[in-house]
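Here the complex is missing a single protein chain, while all its other protein chains stay put.
Chains here go by letter, A and B, matching the order in which they are written, and residues are numbered from 1 within each.
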Amino acid sequence: MDNTVATEHPHTHETAVHAEHAHVSLPQHRHHFETVEQQREAGSFGMWLFLLTEIMFFGGLFFAYLLYRNWYYDAFFTASNQLSVPLGAVNTVFLITSGFFMALAVWAAEVRKKDTLVWTLILTTVFGCAFLGIKYVEYHEKWEKHHIPGAHFDISEFVNPAAHGIKEKPLAPDMAERTQVFFFLYFAMTGMHALHMIIGVGLLFWLIWRARRGDFSAGYVAPIENFGLYWHFVDIVWLFLFPLLYLINRHPLH
Amino acid sequence: MSSTATIVSLPDQATARLPKRSYLNNEQGLLSWLLTGDHKRIAILYLISITFFFFIGGAFAGLIRLELLTPQPDLVAADTYNKFFTMHGIIMVFLFLVPSVPATIGNFLIPIMVGAKDLAFPKINLLSWYLYVVGGIMVLAALVLGGVDTGWTFTTPLSTHYLNTHVITAALAIFVAGFSSIFTGLNFIVTIHRMRCPGMTWFRLPLFVWSNYAASLLMVLGTPVLAITLVLVLLERVFGIGVFDPTKGGDPLLFQHLFWFYSHPAVYIMILPGMGVISETISTFSRKRVFGYTAVAFSSVAIALFGFFVWAHHMFIMGVSNYSALVFSLLTMLVAVPSAIKVFNWAFTLQKGSITFETPMLYSFGFLGLFTIGGLTGVFLGSLGMDIHLTETYFIVAHFHFVMVGGMLMAFLAGVHFWWPKMTGRMYPESLSKLAAVTTFIGFILTFMPQFILGYLGMPRRYHAYPPEYQVLNVLSTAGATVLGVGYMLPLLYLGWSLKYGAIAGDNPWQATGLEWQIQSPPLTENFIETPIMDHEAYDYEWLEQKKKNEVTTVG
Partner (left out) sequence: MGISPVLWQFLVKWLHSSALFPAEASTIAPYTDALYFFLISISLIGLVFVTILILYFSLRYRRDKNPVATQVEGSTILEATWTIIPLALFLVVFVWGGLLYFRIYDPPPNAMNIYVVGKQWMWKAEHPGGQHEINALHVPIGQPVQLTMISQDVFHSFSIPDFRVKREVIPGRYSTVWFQATDPGTYHIFCTQYCGTLHSGMIGEVTAMTPADYKKWLDQSNSGMSLAQNGERLFASMGCNACHSGNAAARGPNLAGVYGSKLTLTDGSQVLVNDAYLRDAILNPSQHVTAGFAPIMPTYQGQISEDGLIDLVEYIKQLQSNYRIQQTFVTAGSNQASPTTPAVGTNQDSVKP
């Protein structure tokens, strides 16, 4: 039985393809794709789509944030003042730097410089881990001050800031209770973000190992490119989180 | 109607054999199935799993109807009953309806229909199935450990603070299964965009592909919101945070908005692929191109788009402002129009066609009638003042069962019966399958029509016991459910039988157009020996005629 719809190629599949497309044939070419180009484009498209789902995922949290910041503005900006802007800013710089090295890594893969690829990937990881380290420090501080939402949440700093040496307007007790909502969103959003970074760092270790073997410096760059997209996305999420959580109502001349 | 009129064209059974090499026997052994990347094998794996869960969900339905035979709560305890309808809902929605057509028929056919050798990401496809299985096992775990009784809608604060059943397990299960759905949708979108064979323009695609594409958009954009909503419910339950708790400053309505933002598009995820099947069957059994191809294609996308903007019609009586209620009601009316367009286009496909009444066509007729009723009752519910009386009653139950079961499940069965010969190489006994189709139709109407009346009378949903004056209608409904159950068991029997004893189907038993019918049954693992080139429109019966004329059927 005939298995084709119409056939205009007198040659076999392989030679026809080679004759028509001047391209490199890679060992990683998966054969359900006609060409390596198609494979690369599909992979890239797939990653963009996945990032779109991530936007929708974080979107729910951003929506909750929007609602509650609107309702409990006083609690939100008082609680936000508890977050350390210097640490947050350093983290932002770390992430941007990490992103910069990731972009360099993509370039290095494209121009097939294996050593550059490896050390840029390593630096990406280093700055990513530095970010996570500072996040740990911040979380630990919240733990010590009993600002983790739940049974042990302590509102005394908000009700009576003077007694804790904080220059802040005191909040009424019911509004002070609402700071828990802020901290919940803080932990949920930065925690979800940190989870994505941890996954990213894990993937980076795997990519570094493969890069050292030379997997990505012979023309097959899709994993590096697509991971780069993911890493930059995680970076961008932080760029939204930082002002929304840390910089509510901060005056530069405060 | 002459019963000999049929387009079925099987090869001579005396000499016909299944093809020597196909995706079924290409590799042997359990591992070759469990670690496969072949979209067709994955589709079969899905088919087996969702059938399994369907019957579990169906068993719960049977138990519910059994309890509702009498007005008193006399069969099971109240908590147990609550677990019945919760498990029925969770299993049927998340483990059956959402993956039904896309993950089985879609997975099998979309690469073939676009002329590709596989989906874009075969490993992710397999991952998708494993995530589904893990989600399913977790649901079973919740069941075995004692069940969950939140209702499939997980309404807070009931689910977060007032129940001590296995809410966490169930919520995590759905979270995992949700990613299965997201990855399937992602795979489809990339495949359809990037892997169409030469000549396969968007408007030469079969309408089944368009419908699944629209559903995939919904899967990809909507499901993540459900995921984060479930995460929030879990965090609130585990850590006692007050996201949705008014005593801690939270808002229970926030949960409703987040939940329905996914769950409304979810119903379109559930129906659109079924609509795609109907386009294929009606075309084939009328020997005609679908009337208004472009309109049907665009209406699929329109339903997907509008479907994102109507979620609050599930919340009309919950205290949303009157003006926002107006907006959502208006949008709900708008989203009803593309479905109406499709029904008329399908009806007019029949005009000037050459119609036969094989089983897939019977299921398709059933779909047309029942989906029309279900869809129209949706308009009842979208009308604000009417919704006040009808919401949260059996009218809603009847409405969604009409569209989901009378609509989607019928379409799924139509699809299974239509593509069964392609997937297995075997034909099933026609008389039994027709009996099953008719039984299902009759059983369905008997089960769910009385529920419209019950709804208008005011009988609430999720009620274990009810006032005695509602009994007669409930008994009718349960009687129908028995018939319906028989109707659903039959395919299991004769389709299973056909695997060993069914007639050999050959490539194109229905004489259909479409790339899948031009290759062997069952297909090769790589689908096509050479990349096809699409040089004709979809549903081109004239092209098919030409091809048959030019075909060499004998040797020597």
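Annotations for the structure displayed:
Everything below uses one rule, namely that a residue touches a chain if its C-beta (ideal position, glycine included) is under 8 Å from a C-beta of that chain, and two chains touch if they have at least 3 such contacts.
Quick caveat, the model's predicted, so the values are computed rather than measured.
Interface note for the absent chain: among B:237, B:287 or B:401, the touching residue is B:287. Residue in contact with the omitted chain (choice from B:7, B:234, B:479 or B:529): B:7.
Contact residues of chain A toward the unshown chain are 74, 171-175, 177.
Within the complete assembly, residues 1-2, 5-7, 73, 78-79, 82, 149, 151, 153, 155, 157-158, 162-163, 246-247, 249, 251-253, 286-289, 291-295, 316-319, 321-323, 325-326, 329-330, 333-334, 336-337, 340-341, 343-345, 347-348, 350-357, 365, 368-369, 372-373, 376-377, 379-380, 382-389, 391-393, 453, 456-467, 469, 472, 541-542 of chain B touch the chain that is not shown.
Operating definition for what follows: only the chains that are shown with their structure count from here on.
Between chain A and chain B the centroid-to-centroid distance comes to 35 Å (mean Cα coordinates, whole Å). Across the interface of their complex, chain B is touched by residues 1-9, 13, 30-34, 38, 41-43, 45-46, 49-50, 52-54, 56-61, 63-64, 67-68, 71-72, 149-151, 177-178, 180-181, 184, 188, 192 of chain A.
Every residue of chain B that touches chain A in the complex is listed here, in rising order: 111, 115-122, 124, 182, 186-187, 189-191, 193-195, 220-225, 227-229, 231-232, 235, 239-243, 248-251, 254, 257-258, 507, 515, 518-520, 524, 526, 528-535, 551.
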